[in-house]
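One protein chain omitted, others in place.
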Amino acid sequence: MRENSAKAKWRAGEVTHGAWLSVPSSFSAEIMAHQGFDWITVDMQHGLLDYQVAVQMLQAISQTATVPFVRVPWNEPGIIGKMLDAGAYGVIIPMVNSPEEAQAAVAACRYFPDGARSFGPARASYYGGADYFGGANREIAVIPMVETKQAVARLDEILSVPGIDAVYVGPADLSITLGLPPGMDNGGAFEEARKAIAAACKRHGVTAGIHASAALAAKHAAAGYQMITISSDSGSIAAGAARDLKTARDQAPQGQPVYQ
Amino acid sequence: MRENSAKAKWRAGEVTHGAWLSVPSSFSAEIMAHQGFDWITVDMQHGLLDYQVAVQMLQAISQTATVPFVRVPWNEPGIIGKMLDAGAYGVIIPMVNSPEEAQAAVAACRYFPDGARSFGPARASYYGGADYFGGANREIAVIPMVETKQAVARLDEILSVPGIDAVYVGPADLSITLGLPPGMDNGGAFEEARKAIAAACKRHGVTAGIHASAALAAKHAAAGYQMITISSDSGSIAAGAARDLKTARDQAPQGQPVYQ
Amino acid sequence: MRENSAKAKWRAGEVTHGAWLSVPSSFSAEIMAHQGFDWITVDMQHGLLDYQVAVQMLQAISQTATVPFVRVPWNEPGIIGKMLDAGAYGVIIPMVNSPEEAQAAVAACRYFPDGARSFGPARASYYGGADYFGGANREIAVIPMVETKQAVARLDEILSVPGIDAVYVGPADLSITLGLPPGMDNGGAFEEARKAIAAACKRHGVTAGIHASAALAAKHAAAGYQMITISSDSGSIAAGAARDLKTARDQAPQGQPVYQ
Amino acid sequence: MRENSAKAKWRAGEVTHGAWLSVPSSFSAEIMAHQGFDWITVDMQHGLLDYQVAVQMLQAISQTATVPFVRVPWNEPGIIGKMLDAGAYGVIIPMVNSPEEAQAAVAACRYFPDGARSFGPARASYYGGADYFGGANREIAVIPMVETKQAVARLDEILSVPGIDAVYVGPADLSITLGLPPGMDNGGAFEEARKAIAAACKRHGVTAGIHASAALAAKHAAAGYQMITISSDSGSIAAGAARDLKTARDQAPQGQPVYQ
Amino acid sequence: MRENSAKAKWRAGEVTHGAWLSVPSSFSAEIMAHQGFDWITVDMQHGLLDYQVAVQMLQAISQTATVPFVRVPWNEPGIIGKMLDAGAYGVIIPMVNSPEEAQAAVAACRYFPDGARSFGPARASYYGGADYFGGANREIAVIPMVETKQAVARLDEILSVPGIDAVYVGPADLSITLGLPPGMDNGGAFEEARKAIAAACKRHGVTAGIHASAALAAKHAAAGYQMITISSDSGSIAAGAARDLKTARDQAPQGQPVYQ
Partner (left out) sequence: MRENSAKAKWRAGEVTHGAWLSVPSSFSAEIMAHQGFDWITVDMQHGLLDYQVAVQMLQAISQTATVPFVRVPWNEPGIIGKMLDAGAYGVIIPMVNSPEEAQAAVAACRYFPDGARSFGPARASYYGGADYFGGANREIAVIPMVETKQAVARLDEILSVPGIDAVYVGPADLSITLGLPPGMDNGGAFEEARKAIAAACKRHGVTAGIHASAALAAKHAAAGYQMITISSDSGSIAAGAARDLKTARDQAPQGQPVYQ
């Protein structure tokens, strides 16, 4: 079975940089996949996309060596199973706030006896290889999100659940439940939690991941985060357009007749 | 009927800045539409998109004041009519190399007696307003592309065809037919042509347009171009991802264990 | 091969009533197909729909005895062939203004030696039956539109082209080219043309068809039209919504507090 | 943040009239959105549509001042969050039969501390505005359905749950659980429940809503209902087609040769 | 209401042969539907398809007498209701491991008083007929899957739940939870379970079904299975392509110059 190179890098202690897809298109996914990220996440929760186009995006990513991850909309076994069968090599599960929820997430991702995933890797066996059943429990990354005060409070319990490969911090939601605005780089209680999560992950041998930006990557890496999101399709579109408009209009102010 | 604000600005001698859409998604179109461009072109020629998603993209753009243009795949009356009925307020037509081809383009865009467009503005009458038939020949922008050596040679004839609002220079194709690489800012024969087109447009009272970038906008405006493409969805995605990866990796080199 | 019951009724001198589909959905198509029209036209010209959803609409219609027609965007053999292969049992071709254009339309619809259609009825042979090749030239209805002053002027020539089963009057375009507003029931030159077309069809043994409404059906039937469009999905939606709003607001005026 | 004008009207004691969308198409949605309803509901439960086209329908509606609501398929936080992030300004949740289920519905719709919605308003922040986070808990309408005997029995408990803006009566399901046929205007136990719900809503300061028709609008308004569905896309198509066929055939009976 | 001919055959003691659809296309569905299977299952669990295309596939199948079944991704009332409203005449529900889960499955499929299905058969009433409400609880097949050791252990309890028409054995998952590889025809504990399930079904008057192949059909029929899957779209594509390549290359070995 094809190796999950992201998990291999985590085991080797390396930092990995990933990207986030919110635009429902296999073309934007393909553009992103050719840039050289370690992994790319198709975001089915806040991204504007659902199952059918997500599959096409996974196919687009699979043209490259970048590892395809998916964030599912919710901790629900039906959609987790569908995305794994479609070839996701990692599943990010939102709002996992208790060890019971973490166990449910693992159960949905692993075949018996490690879990209760149903067998039928229709596309996954083309992407992963003929021995998919033998290797899936080993290669697929199970990645619950830690994004609430409650989850932080029960972090040791959550991280003790067998089968969790990484946890992924959602800074906006974590900030909100800590009484802060939904920022990516809040200080105070958020900063404490950010460090505490990395430390707990180190204790439990679980990879620490976080939603971030290129500017924050070094800071997170220094804190021990190995799975860092640094770019997104929708973010690049908005930022690029704004920058281009500013460049053009600073030079040739809009609304001023120039052609006489 | 809703006024075509891009044409109004051209008449007022103003420069307009537009954007280009190649990603088949109404979400990326919506993001772009909220940035404040004067107009946005849904590119059905080289963009990775066809009719059905193009309509959804026009709907997305129509939430804003940005004027929706379409580049059709070819100078063919079927698709030109379909895009106008779908609410395009301007049509960019590739590879118009002769006055006959320019006349065909106009005929496909204008109702009798100015042309031979078939009546049925199914969505256009919602976007444009109830008096669409009365105003369409006035508000819709007909924009042939000038992108070959042959077209430049016959430019005065082409610009003499009644009903042409603007011409749009395709720098890559024009460069190729001039024996140059497909660049956006070639010198030599391309530079001569670029200036000659602007001058001819001035003579004929036709707006000069050009495919460009934010960095080239001021240069083109100075030369008399009033319709300048400065940004694109796919370009921003690729550039943003490359920049983010460089930022992150310059700070924390990939492949080096940082978490021990 | 499955008989084209619409053509059979025309041969029997019966009037047929059809419907028009502009909404790109196989569900609205299915609703319409269950109402009992003689035929239904999937409108690829002014309707907001393209090939892929048109096929799904044909599948939806094919659950019933209603005969599936398609109006193609233009007199172009590629799309005509695609729609026939997808199971259209009649093709309405816009803007046929000369006998040459009529011949091209027939050629695109008929197998050799009656025409030059390419063989590959991928879905059509499921809908039409295993002997599709043997019966297609007989059952498929070829229906050029007569919708310009020029076409009316050359009507006898057009109707003399072998292989034309019916012509379909587009009242809006015909009105426009006669200098009238794009109405369905103009008098004057339009009324003359309307009668002349029916008369010419009778002389040539070709079925006369016309885009109309339920209210106009009897008038057209009396004039000899046997193929009459009387209803449309988009028209019913708009009219139904307006009527419902009026009903509700006449009874309980909007904006007036009623609940205290 | 953009104001929810439907909620404003409810607060002002006004009756609002809305429409229902079951056809999976952004074109039919756009037609409906231009008719002037106070709000329009994209029905993901019984409508023939799922997430991806629902987003396009929300984009279509967002071209107008009509407020976009969504009925989700079930009281499940994943899909509720997705629709809110896609720009729904109100969420109708089926089969809420207990205060616990009502609390779950509210939790899925409101950010902390009012609920547990996850942050990521990818499209919603374009529709609602840059200060979406600050205003969402105030502007978004949370609308559980009351459509079973059990829900009516526990209505006071359900209406006591903080954060409920309105309840929406499903007459068919309510009738069924009361032992009646699935009608819109049953008498007996249904009529009693219909009045009891309005009265309970008045006691609790919650808006009463109901699935209805234009003909029933005045009756419901008189009973205190302020959120009344009076029209639907699929209903108008079926009714319009049936009416048109009757009109045409009454005048020119089908099957009778008229053209000799 | 249209009779469910598959259920009628089961009642008559007949074996039925069905097919499985994993390819998201209404064209492949239509091809399969014309082959003469008793029923066809649109597989939303392991198949590469979601709601919107599943509806189109149901429409395609509905052109024929083959009965349309759906396997939902999970035992979740939202998606079960949506598929029934879309016209599924049978629902296969994965991973039903307890009588409580079986009851939930039945509740989602049956109207009150047999269950709690919400009323709104938008497409189903076109397929099933105008009296859909009166007949749905009788004609719709509720088919939980028995595919784990736990389910087999509680089989009598599960089969005692009122409203279950058939159970469907998933050999791969059942094998896995029995400690065997995910095969279709394992011996040992699987073989015992296979026989025990058929025997239990006979005791309870419930139809036994199983995922199989054409080669295994006779064996399963002999054991009492009446609902046997014997073919699949994706399986036929892969097998056909492999066979064709072998045929061609055995005759003309690839890589050997033959044309000189």
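Every chain is named by a letter (A, B, C, D and E) in the order it is written, and numbering of its residues begins at 1.
The criterion applied here is as follows: contacts are C-beta pairs under 8 Å (C-beta built on N, C-alpha and C of every residue); 3 or more make two chains touch, one makes a residue touch a chain.
Since we're looking at a predicted model, the values are computed, not measured.
Touched by the hidden chain within the whole complex are the displayed chains A, B, C, E.
The chain omitted from view is touched by exactly one of B:Gly90, B:Gly170, B:Gly209 or B:Gly224, namely B:Gly170. Between the chain not shown and the residues C:Ile31, C:Ile79, C:Val161 or C:Leu174, the one that touches is C:Ile79. Only one of E:Asn4, E:Ser22 or E:Asn137 touches the absent chain when the whole complex is considered: E:Ser22. Along chain A, the points of touch with the absent chain fall at residues 26-27, 30-31, 34, 55-56, 59-60, 62-63, 122-123, 126-127.
Contact residues of chain E toward the unshown chain are 9, 12-17, 19, 22-25, 27-28, 31-32, 35-38, 48, 202, 213-215, 217-218, 221-222, 224-226, 228, 230-231, 233-245, 247-249, 251-252, 254-260. Along chain B, the points of touch with the absent chain fall at residues 22, 24, 45-50, 52-53, 72-74, 76, 79, 94-95, 147-148, 170, 172-173, 176-177, 181-182, 234.
What we mean here is this: only the chains that are shown with their structure count from here on.
At the chain C-chain D interface, residue numbers used by both copies make up over half of all numbers present, so the two copies contact each other through mostly the same positions. For the pairs A-B and A-E, the count of C-beta pairs in contact is higher at A-B.
The distance from the centre of chain C to the centre of chain E, with each centre set as the mean of the Cα atoms, comes to 40 Å. Shared interface positions of chain A, i.e. residues touching 2 or more other chains, are given as 22, 24, 48, 50, 52, 76, 79, 234.
Taken chain by chain, the contacts fit none of the simple shapes, being neither an open path, a ring, a star, nor a full set of pairwise contacts.
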